[in-house]
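For this view, one protein chain was removed and the others were kept in their places.
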Amino acid sequence: MPHALDVSLSLAWLLACGTLGLVLLLILSLLLLRWVRWRREPQLQAFQARWRRLLMRCALGDDVQNELPLLQSRERWPFMKLWLHCQMSLHGPARDRLARLAQTLDCGPMALSRLNSLYAAERLMAILALGFLKDASAQPAVLEQMRSGGSQTVVYAARALLEIDARAHADEVVQTLLQRQNLDLSLVSVLHKPFRAQLQQVLLSQAPAASSSDDQILPWLRLARALTLQLPAQMLAPFLTDQRSTDVLIAAIRLFQGESGRGMVAAHARHEDWRVRAQVAQALGQIGMPNDADVLVHMTTDLQWWVRYRAAQALLRIPGLGPQRVRSLISTTQDRYAANMLAAVMAEEGTAA
Amino acid sequence: MNPSMPPNNKPDMQEKQQHILVIEDDDFMGTLLQFVLERQHMQVTRVSDGRSAQAWIDQNPAADAVVLDLMLPQLSGMDVLTHLRQHPAWAHQPVLVLSALDTGGDIARAFQAGASDYLTKPFNPEELMARLRHGLTQSQGVERAARA
Partner (left out) sequence: MMAQIITWLMVAYFLAIHGIYLMLSALAARALYRNQRYREMEELPIAYSLLTPPISVLVPAYNEEMTIVATVESLLQLSYAEFEVIVINDGSKDATLSVLIDRFGLLPYPEAYRVQIPTQEIIQIYRSTRHAHLRVIDKRNGGKADSLNAGINSSRYPLFCGVDADSILERDSLQKVVKPFLRHADMVATGGTIRAANGCDVRGGDLHKVDLPSNPWALFQVMEYLRAFLFGRLGWSSVNAMLIISGAFGLFRKQTVIDVGGYKTHTIGEDMELVVRIHHHMREQGRPYRIEFVPDPVCWTEVPEDRQTLRNQRIRWQRGLSESLNAHWGLMFSRRGGWPGWVAFPYMVLFEWLGPVIECLGYFWTCYAWWAGFISWTAFGVFLLVSLGLGILLSVAGVLLEQLSFQMYPQMRQMFKLVLVAVAENLGYRQLNAWWRIVGLYRWATQKEGGWGTMKRKGNWRAPS
């Protein structure tokens, strides 16, 4: 055997010991983890139980100032999370009381420091906390987050600003929500629910003119939907002209309510993009009247499945028509696909009883 | 003036303790509701999913009122509500729906299924208590009239 390999005897022993050592180290870590958990679990439970009760009592009006146990430094963040949970479950004077409690516990500076945390979840919770604390001095920091943060941060920071001072910040919030790309509007819809009225007002005052470009109109329409803004037909009319892009048409049709002006919607029943046609059919299901039936019957012969589906549903929902009449109308088309779709939708609505 | 909710320390000697069934799957919310109600000297039974709620309704005498969440695991709140109203013993009990869903359609459907009141989450505890009390006095009035 050449010596070249025997030299590695010591190396081999080193590797062997190293591997064994690592394995033992891992097992030791497992045991350590166990022990830490076994110690910490009951502590956490006790902490939760104690503070939950105190927070709830405070929220309902008890003066718990003198009963507050000392909040240790490692308990501060768990307390913050518990407090946030309470805040988001309640509304009304209960929240003001909770905010005052947190202020006496000096939570503001802690939340501010977490704004720089490495973890997105912590940053977002810190932003929310600053909002609920209603601390005016935190406004610059939260504003900064809204102006330069990621798409989720923007929505959370906007909520926080509205909490601190809705009147002062509503304008800028709406501007930001309109200008930022890739926002999750369903998050906006849920998170900004308590401030819908104020935001709707601002949004209305910033309604785009008829001459605005599609790029300006589309975000506005989408935000209007997220904030459940009710718009009369005359307001939506300029956004339903033929020159508008598909996306704008879809967004505008979605906002339609009330029977007046449905002619504007029905005018797009033969649009070249099937998504617009499907949206028209869906809208007519909600706002349509018997003399829209012809348009819908024609749409049941559309090439696209979704258009046929929505049209058939819409026909069954129009007041005063009734399934028999709808069936006879469809049979005049002599279209097999239309008849199939009607049968499917009728079975669906029938068995859903 | 912020009306606070002091605990009800002196229950009216003539009224028996009201029994409220709370059907809510979120542990935090359930604890909160239990706390709010028990402070007002009410007895609370908590159930955390639709199927157990259905079983409880079938096996136990009717409570005085129900606070019901709509989004429940195993069986939806709507199904529980429908099931509940099919029991004659539960015909008049106030059912206060407490849900995050807030569209007109959701609210209408809840009332159609038999809810007597609808509150959205997040909720104001004082408002919840006021509505619950109102529902209780109304239903007790109806019951007394029915018995007379």
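Brief remarks on what is shown
For reference, chains read A and B in written order, and residue numbers begin at 1 within each chain.
Note that a residue touches a chain if its C-beta (ideal position, glycine included) is under 8 Å from a C-beta of that chain, and two chains touch if they have at least 3 such contacts.
No experiment lies behind these values; they were computed from the predicted model shown.
Considering the complete complex, the chain that is not shown touches A, B. Residue-wise, the contact with the chain that is not shown comes from A:122, picked out of A:122, A:214, A:247 or A:273.
On the side of chain A, touch with the chain left out of the figure occurs at residues 1-2, 5-6, 8-9, 11-12, 15-16, 19-20, 22-23, 26-27, 29-30, 33-34, 81, 84-85, 88-89, 119-122, 124-125, 128, 182, 184, 186-187, 190-191, 305, 308-309, 337, 340-341, 343-344, 347-348, 351-352. Of the residues in chain B, those that touch the hidden partner chain are 26, 28-29, 71, 73-75, 100-101, 121-122.
Assume only the chains that are shown with their structure count from here on.
Chain A contributes residues 52-53, 56, 59-62, 85-86, 88-94, 96-97, 193-194 to its touches with chain B in the complex. Remark: chain B residues 2-7, 28-29, 31-32, 35-36, 39, 102, 121-127 touch chain A in the complex.
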